[in-house]
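First the structure, which I've put down as structure tokens, then a few questions once you've had a look.
Only a single protein chain was left out; the remaining protein chains are all shown in position.
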Amino acid sequence: MNTGTYISGLLHLLLIGWALIGGWLSLPEDEPFEVAQVSILTGEEFAALTAPPSAPRAATEAPAPALPEPQEPAPAPAPEPVPDTPPEIAPRPEPEAPAEPDPAPVPPETAPEAEVSDVPPVAPTPPAETPGTALVAEPTPPRPSTRVAPVPAAPPPPEAEIAEDVTESATPSPDAAPEAPAEPATAPEEATTEIVTEAEEGKDSALAPLASARPLARPDRPVRVAEPAEPAAPAEPTEPEAPPADAIADALAEAMGGGAPETSGIGTAPSGPPMTGGEKDALRVAVSRCWNVGSLSSEALRTSVVVAVSMQEDGKPRMETIRMISYSGGPEAAAQRVFETASRAIIRCGINGYDLPVEKYDYWRDIEMTFNPEKMRIK
Amino acid sequence: MIARLMTLLLALGLALPALPALAQTGPLRIVIEEGVIEPLPFAAPDFVAENAEAQQYAREISRVIASDLAGTGLFREIPGDAFISQITSFDSPVQYADWKAINAQALVTGAVSVSGNRLVVKFRLFDVFSEAPLGEGLQFGGTTGAWRRVAHKVADQVYSRITGEGGYFDSRVVYVAETGPKDQRQKRLAIMDYDGANVQYLTDAASIVLAPRFSPTGDRVLYTSYESGFPRIYLMDVASAGRRALEDQPGTMSFAPRFAPDGRTVVFSLTQGGNTDLYSLNLSTGARRRLTSAPSIETAPSFSPDGRLIVFESDRSGTQQLYIMPAGGGEARRISFGQGRYGTPVWSPRGDLIAFTKQHKGRFHIGVMRTDGSEERLLTASFLDEGPAWSPNGRVIMFSRETPGAAGSSALYSVDITGRNLKRVPVRGGASDPAWSPLLP
Partner (left out) sequence: MTPFTKVLLAACALGVAACTSPGQYDRGGLGGGAGEFAAGSPQDPRSMAYFQQTIGDRVHFAVDESTLGDEARATLLAQASWLMDNPEYSAIIEGHADEQGTREYNLALGARRAAAVQEFLVSRGVSPARLRTVSYGKERPIEICSAEACYAKNRRAVTVVTAGAGA
């Protein structure tokens, strides 16, 4: 071999060595991008980003992930967890990222997926609302309601049954697929974000809008963006099918000489890409929807508890494994009350299984949840 | 060779993304800091009557329990017509799936038996979604005449097991029952269960009576009466309605009496020569002690639960404000600093808050603040709200609300300390000046 080959080989080895050591030195925690830094998009901008002309690109890019580049951090190939719970994660403004199934407003080729659709609450848009300012305007005064939840919801339509998720009734529309099942319309129970005492009721009356607008999300919670509903076509984000992720995981597993990711034969370390921040957040939101602290004493509301639970593969919690591991901030009796509310939350919202990616089961088989009611104290 | 080298590089390159993955160990950890606040749905199927005599009580007892719980605003009853399974026997196993299906998160079952005038009530509480009982089953006994009290005791158990708070349903409220137009109000002392049942009158309407207050054990009542022609403080024994005047010096007026937590001392306002100050009186020795000496008005005193401090209102600064001083008198520290006038301070039985009446811009409010005056929160607003009284667990406040105008009348209202669940106490006729007994033994 000539000098050039030696130098090239040396440089390659140095590169690999740096990559190895560099990888060890920077243990990735939560993925730093997307969810935290995404800017809040208005409906129009979102529609522009995910307009049908870009859909074919998604189709052509689907095979692309089979050739991963080394410099891509691991979670990139995973699909952005598309909003499967209503006013949810904002879309990534990176349409060029590989293998992103665009949550497009129902382009024709994704019509078959319209069956399993979760729709953000279609709130009546106030007449004066301008898109550019809608999401950063001062929140309207909270409507009195017996239910306080982090996600304000408009009163459900009259024929809706109360359920945690929202599904649109199968009204005839050009977008709905013909085989959409005739489900009764359901909507989350009416909720508001704050308790309004009688003393405070009249305070903001001078500022109240003439139309009763749905309270807007607070800007410092980037995960929960209340998108104004597009008037004609309700956005129907699809379930994360995640075929590209499987392809990646399979490829890695083959390269490492292991079997399928779920049934690893080489020890107990979870294989496959770890949970994304978005997935963890989705779980957090799902549990918090059922975490009812309304009956807790003020002493209990100062007490945090850590609850452990083991999950089945279908996403349902194993009831007998729910246990309190530790508590702080109050006496044991108060912690026990908080634990009971936490346990009810985990069980109730997990009755049909949590929406967790099954190929990452090793990562979420055992979960430890810290329930801290401090922020709910006087709401 | 090159090809093998390239393959090696490619394999390593593929393995690199997995390395960080190997670094993650242990369970998935998430932190939940937001939840919902909503009434907890519960089911209280009719209690089982275990013998014929219990028939007339069984259903009524479960209705009182359900109404106590739902009345707190923290619980929501699932109506009986939604039930899938029925409870026909106290000991048969619970079909959790049926209760889950109607979203009953708590289930109260019970049974009643009666022999003679003796009533026994058993109950069990279940956490439906965890499919387990919540605490032990318990049994309460009482006379048939006191069946409501037994029901309240069961409800108190259910309430405390779920919320962690002390109960407050088995308690009484003493108040002034009012009739007649505003310029000829007839007032008499009355006592009732906290929910408005079992009203009894303690005085006739011959003279004006004001602001009754319970002793720490709930067996005696202090109040102000004009039966001598002048406002004077009296002490009454609830059971016998016998009473005696505590102060009768000519040329003086006394009012606004309150017990110290030890039940042996009374603090009150005494007016002499136009000036009103606070005094304390030892009930057994009759010894009187002056606590304040100021040319301003000092009134509406209330002890802290440990008996060491007194909060009161004074206009020494020019307007009515709240002050705290040692129980034996001494330097008073002002604790109210907001806009408006503050009066009728009452120390919570938990010691953590002081309730008060605030007037500002022509409106009256019931509010609470911490004992250092911080975290003031107004809970109500109306033409005239005044005179807050704390429930035994320090979680609910009852007060008077008067409506304006010639046809105006006074009613009792209650509100949770979070400001939620403001509602009227169902008392027939006009009512004012409530005071709440401790939880009955």
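Order as written gives the chain letters A and B; numbering starts at 1 within each chain.
The rule we apply is simple: a residue touches a chain if its C-beta (ideal position, glycine included) is under 8 Å from a C-beta of that chain, and two chains touch if they have at least 3 such contacts.
The model shown is predicted, which means the values in this text are computed figures rather than measured ones.
Here is the thing to keep in mind: the chain we left out touches B in the whole complex.
Shown as candidates are B:G110, B:G329, B:G343 or B:P438; the residue that touches the absent chain is B:G343.
Touching the missing chain, out of B:S269, B:T292 or B:T418, is residue B:S269. Of the options B:K182, B:R316 or B:R377, the residue whose C-beta touches the omitted chain is B:K182. Touching the missing chain, out of B:G263, B:G351 or B:P404, is residue B:P404. Counting the whole complex, the residues of subunit B in touch with the unshown chain are 181-183, 185, 208, 210-211, 229-231, 250-251, 253, 255-256, 269, 271, 273-276, 297, 299-300, 313, 315, 319-320, 343-344, 357, 359, 362, 383-384, 386-387, 402, 404-406, 408, 433.
Here, only the chains that are shown with their structure count from here on.
Contact residues of subunit B toward subunit A in the complex are 2, 5, 9, 11-40, 73-76, 100, 105, 127, 129-131, 134, 162-165, 365, 367, 377-382, 395, 415, 418-420, 422.
Across the complex, subunit A meets subunit B through its residues 5, 9, 12, 16, 19-20, 23-24, 27-28, 68, 70, 72-74, 146-150, 189, 191, 195-202, 251-252, 255-256, 269-275, 280, 283-284, 287-297, 299-300, 308, 319, 322, 333-334, 336-337, 340-345, 347-348, 351, 363-376, 378-379.
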